[in-house]
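Inspection log for the structure reproduced underneath, given as structure tokens.
Removed from the display is one protein chain of the complex; every other protein chain stays in position.
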Amino acid sequence: MKKNSWFVTIATTLGFAFLYIPIISLIIFSFNKSKLVTVWAGFSTKWYAKLLNDPQILGAAWISLKIAFLSASLALILGTLGALVLVRFRRFHGKSLLSGMITAPLVMPDVIIGLSLLLLFVGMEAMFGWPAGRGLTTIVIAHTTFCMAYVAVVVQSRLVDMDESLEEAALDLGAKPTRVFFDITLPVIAPALVSGWLLSFTLSLDDLVIASFVSGPGASTLPMVIFSKVRLGVSPDINALATIIIVVVAIGVVIASTQMKPKKVS
Amino acid sequence: MDTPQKIANGAKPWIEQAETPFIRISNLTKKFGEFTAVDNITLDIYREELFCLLGGSGCGKSTLLRMLAGFENPTSGRVEIDGQDMANVPAYARPTNMMFQSYALFPHMTVEKNVAYGLMRDGVSKSDAADQVADMLNLVQLSEFAKRKPEQLSGGQRQRVALARSLIKKPKLLLLDEPLGALDKKLREETQFELINIQESLGVTFIVVTHDQEEAMTLSTRIGVMDQGEIVQVGEPHEVYEFPQTRFVADFIGSVNIFEGRVSADATDYVRIHSQEGDCDIHVSHGVSCTENQKLWFAIRPEKLTISREKPRGKFNFVKGVIDEIAYQGNLSVYRIKLASGKIVRVTKSNRARHDGDAFSWDDNVYVSWDEAAGVVLAQ
Partner (left out) sequence: MSKTNGISIGRRIFNRIGTYGRSLVIGVPLWWLIIFFLIPFAVVFKISFAESLIARPPYSKLLEWKDGLMVLKLHLSNYGYLIDDDLYILAYWSSIKVAFFSTLIALLIAYPMAYYIARTTERRRGVLLMLIILPFWTSFLLRVYAWIGILKTNGIINNVLMSLGITSEPIVMMQTNFAVYVGIVYTYLPFMILPLFTNLVKLDNSLLEASADLGASPITTFFKVTLPLSMPGMIAGSMLVFIPVVGEFVIPALLGGPDTLMIGKVLWNEFFSNRDWPVASAVAIVMLVLLIVPIVLMRNAQQASAGASS
């Protein structure tokens, strides 16, 4: 009875083709000899060599990785605290404010977040002299703010699903609250923490708009460099970069999904 | 201090009053906002008892248990365990352990680690802990599963891990929240006796919360029946079954027929009740404190009723009706007999012969009668 009709099957096949044809074309033309990204002129890996010798791209990539690592880690701490507070604490001043603010960045257009944070930084600099200028620090703050929303949502749903009597059982067996948190709560929500961090890391690596607003001279992230190159037209070394990213992500996702598969009951 | 006689050997400290109660609950109340979950409960429980708190969902039995464990703070009242006031003692420092309804096994730890967790928190050395865990797993027959994770166990095995984990610290008091609730019927019956054996061999006091009256009857030394946050009756299993004090208790435990009536004659050694709905006069062979014409209820269990085609002798203790429904259940049959007033009376009859030629059938006109000491008179 649970069978999909031919219409649904065809529509799904076309849907997946729509999703993957651009990605596949990116990969194929990264190995193209010609500079024209669209006409096949033979196999070559020269664009990879060019990419790996491009100091601008490599520098931007390094900056982006640093920012992504810092923001993901900060967002993990802040988002987890926020989720814990919202799920576990019964009532306190500002609870509804916190729950409203923590998910709002999920749907806020990037241009608004970027503009508002830039105006804040400019205002703060005028008032307190901090942050002096804009660059890595301001991008990390901005990315942390919107990434913590994702962490909070992921961790929150895991906490809600968690059987609260697990914590009570540990308490009952003589563990003090802090001990309970590290022995029980943290290991149980660990998968959510991992996916929250990874999600934040990729979101930060991927962001162009917010970073463009709050960045300053000397802190061009990878998406900013790609954007300025792409605006001038297609170039095969960008295809090579895309291919590298796709391969890394695909390997990561496959590993993650095989690791997280639940073991069968014997 | 001389050692009191063991409950396992038939002692009844709640009657003898020779011993100080092990757990004293006095005027305990818990409110959640406007809602009163536990309403002014006072209760004494003795050492080595297996006490069941029995009631429907939302009656407050779990809240009471959680206050004993220290997960909920009482709104007012006092809990004393072994002479020590529990008011400022947090859950992790109480001499109690709990077995959770969901078992609450730590999913990221093996069976062994789960059971050892309590010992490690007490700073027991690794080798001592390993020995104790091995003994405990042996007791619950799980030695071969020591290295497994909870998700790799069956429901019954998980239940035993939870029990082992809660017993390993040799608590003075073990609290069990619906310990058999998640097991299927057959396994539940086997496990009931296992639980009693373990309780008797370790001499730990058990308080069990359950909604299953059969389970409560089988397990407990005494039962506390709860309704709307209050304990409505405390007694040994046969007491709450044979001598319920209210219609709620009579109805909640087992099946019962209740006739509403008014006192027609009141003497020191008997009382007579006339019931409109039964169209009968009831003679009870003991005195009841009541007044003439007072409204009362007469409760009688289905197995204490007899069906006959002939009219019983005498003027009292029978009703007349038509067989409306017969439910054959193998060991016994349940008859639903409709009286002229429309009231249904349930009668059970054990099926002694394999084939009863003179069996009753649908629409038979029958008399239902009972012994003058078979029922109880209830004032509320």
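Lettered A and B in written order, each chain numbered from 1.
Basically, a residue touches a chain if its C-beta (ideal position, glycine included) is under 8 Å from a C-beta of that chain, and two chains touch if they have at least 3 such contacts.
Remember, predicted model here, so these are calculated numbers, not experimental data.
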Sole residue of A:S44, A:S73 or A:T202 that reaches the chain not shown, by the stated touch rule: A:T202
For subunit A, residues in touch with the removed chain: 1-5, 7-9, 11-12, 15-16, 18-23, 25-26, 29, 36-39, 78-79, 81-82, 84-85, 89, 92, 94, 97-98, 101-105, 107-113, 115-117, 119-120, 122-123, 126, 141-142, 144-145, 148, 152, 160, 176-177, 202, 205-206, 208-209, 212-213, 223, 226-227, 230-231, 233-234, 238-239, 241-242, 245-246, 249-250, 252-254, 257
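As a convention for this text, only the chains that are shown with their structure count from here on.
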Whole-Å gap between the CA centroids of subunit A and subunit B: 55
Residue numbers on subunit B that touch subunit A, as the complex places them: 69-71, 90-94, 96-98, 100-102, 104, 106-108, 117-118, 121-122, 149, 151-154, 165-166, 169
Complex contact set, residues of subunit A against subunit B: 163, 165-166, 168-177, 179, 183-184, 187-188, 262-263, 265-266
